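Some notes on the structure that comes next.
All protein chains but one are shown at their positions in the complex.
Labels run A and B following the written order; every chain starts at residue 1.
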Amino acid sequence: MKRSDQGLARGFIRFSEASNRWVAKVTSYIVVIMMASICYEVFCRYVIESPTDWSLEINQYLLCALSLLGGGYCLVMDQHVRVDFLFRHLSRRRQAVLELCTWWLGMLFCGVLIWRGGQLAIEAFLTNRLSDSVLELPLYPGLVMIPIGSLLLLMQILSRMLQNILLLRHGGEGAPPAPEHTFPGSTASR
Amino acid sequence: KEYVLRIQSVYAEVGHGPQMLKKFAAKAQEYTKGQVKIQLFWPGQLVPLKEGFDAVGKGMMEGLYSCLIYYGGIMPEGKTEWLPFSWRTSQEAYDIYTKGGYLELLRQASAKHKVFYLTPIITADMGFMTSFPVKTLADFKGKKLRATGVDGLVVKTMGAAAVTLPASDLYISMQRGTVDGITYPYYTLSTLKLNEVVKCVVLPGVHTPSITGIYLNQGFWKSLPPDLQKLIEKAALEVFQQSAQASRSWDQEGMDAAKAKGRMITTLPDADVKKLRQLCQPLWAKVAKSSPLSKKMVDLIANYLKAKGAL
Partner (left out) sequence: MDATTFLVLISALLLLALALGLPVSFTLGGIAVLGVLYVWGVKGLFSIAQTAFDEGTNFILIAVPLFVFMANILRCSDLADDLYHLVYTWMGRVPGGLAAGTVVICAIFAAMAGISSVATVTMGLIALPSMLSRGYSKQLATGCVAAGGALGILIPPSVIMVIYGTMAEVSVGKLFMGGLLPGILLAAIFVAYSLLRCLKNPSLGPPVQERFSFAEKLRALKGILLPSLLIIVVLGVIYTGVATPTEAAAVGALGALVCAWVRRRLTWQNFNEALLSTLSITAMVMWIIFGAVAFTHVMAYAGATKVFQDAVLGFGVSKWWIFFGIQVCLFFLGMFLDPAGIIMLTTPILVPLVKTLGFDPVWFGVMFTINMEMAYVTPPFGFNLFIMKAVAPPEVTLDDIYKSILPFVGLQALCLLLCVVFPEIALFLPSLMK
């Protein structure tokens, strides 16, 4: 790999990680909105006896955004669960080779989601498809999360592939962290 | 040549509707002497519930057994099958579809989505079941009722609050008082053991009867030779007829289950029913506004009912 290509690759790796982290930071607040809106719904129904007609549906859209947009960040944190009883006994170089051989399945999955999901979203937008509820919300804001979320994840998979290639070509630096089942907060102060 | 027709049902295999679907499959295969091979799939096996209509249009499977209210956001004309307080008996529904030309209009509407509306299948009456005693319409004021789609609007016009809950939470929500009532098919009093948690069954139902249907991929339908089309339509019509008769026994089953537990069965006074029908007219108008075809369909149903003196 040429020096300039290497720089490009490292740039992409940084870009992918930064964008996924940024998206995650924003997206994670959806959890707060979900919690607050459902508690508000319970309050409205039980205390003032007049339930909202938007809570359920809004939360469905929010879950859709949360789960799809978080996929890339989950990979940044290396938390997509995997069976590693063979994998963890391999050297870093062999792990890199193995990942290069298998991770295209993940790219295939994301690619299909971007293609077909994008098509569904565009169709829903053009033909003004609505949900079947009283609210009759447009469907496209939910559907469009599929291509966006999958693109974020695809970028991160690509970046991981590049890291593996860099590791194989140039050694040490730029390699992905050894997959370990760490739990968030395990290194926290307490 | 052999044709494979894969139909996914959105209703679980044990339900009443799917029994009619199975009858249709058996008949169609018999009439076509096995030239059309029908494979049935159950909820979520091929495609998710909400996506069924789209999936049939796109040809991911050849057939769908479902009801059009789920896809009102895609094909607004489907909502005309679910107008609150429209036809009063399965016979009236049967007449409107076959003699009134309603089925033809529905086929025109679904063709725009590359779907061929093969046949309606009548399931059963659905209406209010509550955990409080009901004598008149006024008793509903201020209550929390679980209802989806158009029924939610009906609930609102009755002065009650419409709660949206997934069907899986129905039983426990009624039992624990999360909601005071639901609109659901009466036969679930027996099949889902709702008679354990329902105190009062309110007649007449909102949809008497409710309509499900078999929808086919347009391309698949057109690929069939005319003689096979005729045979399949014949099977479909027969099952439609049978379902009109069977639906009454399903309703009865629900009522029997309610009686067995000593539950109250209320028939609203005529004046209240008239008032309800009037209250629902703006909702009809709203559906009619959604497209020129919708308007034709709503008018067709309204004219039929006017002629019968029901409106």
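Note that contacts are C-beta pairs under 8 Å (C-beta built on N, C-alpha and C of every residue); 3 or more make two chains touch, one makes a residue touch a chain.
Predicted model, so just to flag it, every value in this text is computed and none were measured.
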{"item": "Omitted-chain contact residue, chosen from B:D54, B:E92 or B:D125", "value": "B:D54"}
{"item": "Residues of subunit A (touch criterion as defined above) contacting the omitted chain", "value": "24-25, 27-32, 34-36, 38-39, 41-42, 46, 56, 59-61, 63-64, 66-71, 73-75, 77, 79-87, 95, 98-99, 101-106, 108-109, 112-113, 115-117, 119-120, 142-143, 145-146, 153, 157, 179-186, 188, 190"}
{"item": "For subunit B, the residues touching the chain missing from this view", "value": "12-14, 41-51, 54-55, 58-60, 165-166, 168-169, 171-173, 175-178, 196"}
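Following the convention adopted for this analysis, only the chains that are shown with their structure count from here on.
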{"item": "Subunit A and subunit B: spacing of chain centres that average the CA atoms, whole Å", "value": "39"}
{"item": "Interfacial residue positions of subunit B with respect to subunit A in the complex", "value": "50, 54, 69-74, 142, 144, 148-149, 152-153, 161-165, 178"}
{"item": "Residue numbers on subunit A that touch subunit B, as the complex places them", "value": "45, 49-51, 53, 56-57, 120, 127, 129-134, 136, 139"}
